[in-house]
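A single protein chain has been removed from this complex, and every other one stays in its place.
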Amino acid sequence: MDHLAAQKDSETTSEEYLRVLRRRTLILSALPFALLISAFLAVFIGTAGPLGPGVIDQEGHHERISFGDAIDAILNAHGDWPYDYHAVFWDVRIPRVLLAGLVGAALACSGTAMQAVFRNPMADPFIVGVSSGASLGAVVVEVTGLGALVAIGTIMSPVFAFITALVTVLVVYSLGTVRGRVYVDTLLLSGVAVAAFLSALVSFLIYFAHLEYHRIIFWLLGSLAQATWPAVATVALAVGVGSMLIFLFSRDLNALLLGEETAHNLGADPEFLKTLMLVVAAVMTSAAVAFTGVIGFIGLIIPHMMRIAVGADHRILLPSATLAGATFLILADSVARTVISPNALPVGIITALSGGPFFLYLLRRSRTESER
Amino acid sequence: MRFEVRNLSFSFGDKRVLRDISFEAADGEFLGLMGPNGSGKTTLLRCMTHYLQTEENRIFINGKPLQSLTSTDLAKTFAVVPQSSSTDFTFSAHDIVMMGRFPHMSSRLAGYGKVDDAIVRSAMEKTNTWHFAARPFYALSGGERQRVIIARAIAQQPQGLLLDEPTVYLDINGQLEVMDLIKKLNRSEGISVVAVLHDVNLAARYCDRIALLSQGRLEAIASPKEVLTPELIQSVYGVDVVVRKDPFSETVYVVPHSTVSVVPKHGTRVHLLCGGGTGGPIMKALFDAGFVVSVGVLNVLDSDFENANDMHLATVAEVPFAPISDSAHGENLRKIQESSAIVMSPFPVGPGNIRNLEAARTAARSGKAVFILEHDPEKGIDFVGGKADGFIKELISSGAVLVKDVGELLGRLSCGGIK
Partner (left out) sequence: MIWLVLGVTVSALLAFTVGYYAGISSVEEPLPTEEDESFTIVDDYGRSITLEKIPQRIVSSAPSPTEILFAVGAGNQLVGVDDYSDYPAATANITKVGSYPLNVETIIALAPDLIVGSDLVPRVQLEQLEDEGIPYVLFADRTLEDVLKTIRLAGIITGHVEQANSVAENLSLRVDAVKMKTLAENVSKPKVYVEYYELWTYGPGSFGDDLIALAGGTNIAHNASSEYPNVESEFVIAQDPEVIVYTVGVMSTTTADSIAARPGWDNISAVENDMIYSIDDNLMSRYGPRIVDALEQLAAIIHPELFS
């Protein structure tokens, strides 16, 4: 190749490369703002307003709180509005928005890590059986009536769901590991088999115990209706620690994507990495699912969307996906709360309906771009 | 980087793949690992990279046992280049090379820095890949991808390179590019190389030594000249070859060549008068057709002499730069006497070998069937002032048959009842 041309080429290449890098970093830095704005907006969305249909108050008047009064209610102990709306914000809306953000972050982060560990674009955080395991726990609580026990009744469901989810992951993990070596293909298939079995078990229990469907359907489709501060605290702990751990191993995950042998040859220990990622992702996801049920799509689609936007390098992809997941779930939940207000839809329906088509659109665009 | 393998055996379950292998790869050496499929060379390489767990104290790097080193240590000591690399994910070439800096990360929190950027750039420039650094890896050609992987290996700042058939998916241009690059790194930067190679001639060109494996055993480890002998190659690969020297370098090259005839010999003797390299194909054709071939008179430096020797044919030889002596001529005539047919290739005739034509005339006069292969009219073969053409005309008029090519020759030979 002509030397001068090559030199010129290398200059344009480095420019091009820097341009791409700059664009990606820009997207990443814009995401926290998108998250904050969505969270902010979401707090103002609800039946009582300001972004909502309004409620009938004690005098029988139809009232919708204004933005000013809303801010007042948030900041002050007793707002100017007809009744103490401060409590609604602090005990209902804000925990819900926070939980949505945390769960969205947990699912997107775990999903990205799982796609790297399994080197499979169809992997999601539930691939090792978390969702069916947690469902089993929740249904057992309902069926045995443990949830009705006074004082500890309400903690039963999340605790059981969490335990059964983790136990399921343990079982799947041991099925896919032979003498200390994790075989991801076996792991994937074991996960599928165990999930199918547990799903059948769950269906059997629901049928046999004549469980009221509406009790379990909100859990099976995912719902943020039961967002309380204890829930937020627990999930925040799990997500905070879990996501930091996963971020720390971004470069290892990059190497893992090229194949286990390559990862080994580069000095990244693939066995340790796989196990660590599985455990951390399982704990994060189980904690999230224990309180909100199975919210699908986020763990599968958000990593792909962000990969199209910021590339496959986990150093940028992981934080991007985590933030995007949080933002997405907050927005989806806002829609779930308002679209048939004053009733609420399970948020899992919204994520599935919106996530799929939007992702297909992005995919189309990126394919046609790369074909140019 | 020094590699030492001592009594290494390895099995996959019940299947024994490596049997008691011992050798050393010296610092700065370019060692080739060769062997037929299933001989265990890739497994050996994987044991050396510690991807496969072996018994303790079998493999040593720079004197230290492999087990005592962490995978990060290993990654800083040597780099591995696999057969091919692919990924569905959209990493750029630059990203791929940057991964070579992974073992050098001071801590996970610190990440990569300016030093790493500089090293990556230099590695990519050395491999002539910097100009497509931003392109996605999957969009590159096979050769470009291998060069990027080599750049990644260089970025690891290794003391040694381990390669597993790095040229298998490359065209000849790509093969030479990659091998030249590796050789350069070996020579100018002192990076030891251990490469599994499948192409015998490539190995012969580039390796300082070749280790030849067969069925898990190390059959030989020596210079290419010493290892690539027809005997060893036949015993390991089961293939008959002829080993020649590259006319432009000291390296040897291997030509597949069978000295076993497919057709059963029918004992009919044919004597071939040839020279200047024109006799090779004719010798082989006659031999393959089952004839017993003798050749003469050939000057010892003539390539046809080499060809005849390679085929183990009875040859009448003459010393270089001397005209055919009486004894040689006599021998030639004797051979002609013993043969049922005489074949004359279109060899260039000069004062040194004109007596071959005399021999042909003698053969014709004594009633032997003489076949003359036509020569390319563009190329003159008469360097004796027209005497050769004269001879040939005379031969033809006394019954010698002019044939166009080897095919016609064989046809005539069988028709003429000479089988």
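As written, the chain order gives the labels A and B, with residue 1 at the start of each chain.
We adopt the following convention: a residue touches a chain if its C-beta (ideal position, glycine included) is under 8 Å from a C-beta of that chain, and two chains touch if they have at least 3 such contacts.
It should be emphasised that the depicted structure is a prediction, and the values quoted were computed from it without experimental measurement.
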Contact list for the unshown chain, restricted to visible chains: A
Listed residues A:25, A:174 or A:203, member touching the removed chain: A:174
Given A:27, A:41, A:55 or A:71, the one touching the chain that is not displayed: A:55
Selected from A:122, A:233 or A:339 as touching the chain missing from the view: A:233
Residue among A:41, A:209, A:248 or A:335 that touches the chain left out of view: A:209
Those residues of subunit A which, in the complete complex, touch the missing chain: 46-48, 52, 55-58, 63, 83, 85, 87-88, 91-92, 147-148, 150, 153-155, 158-159, 162-163, 166, 170, 173-174, 177, 180, 207-210, 212, 214-215, 218, 223, 225-226, 228-238, 241, 275, 279, 283, 286-287, 342-344
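Assume only the chains that are shown with their structure count from here on.
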Footprint of subunit B on subunit A - complex, ascending: 1, 6, 9-10, 13-14, 16-17, 20, 121, 248-249, 251-252, 254-255, 257-259, 261-262, 264-269, 307, 311-313, 315, 370
Complex contact set, residues of subunit B against subunit A: 46, 49-51, 70-72, 74-76, 79-80, 82, 85, 87-92, 94-96, 99-100, 102-103, 105, 108-109, 111-112, 125, 128, 130-136, 156
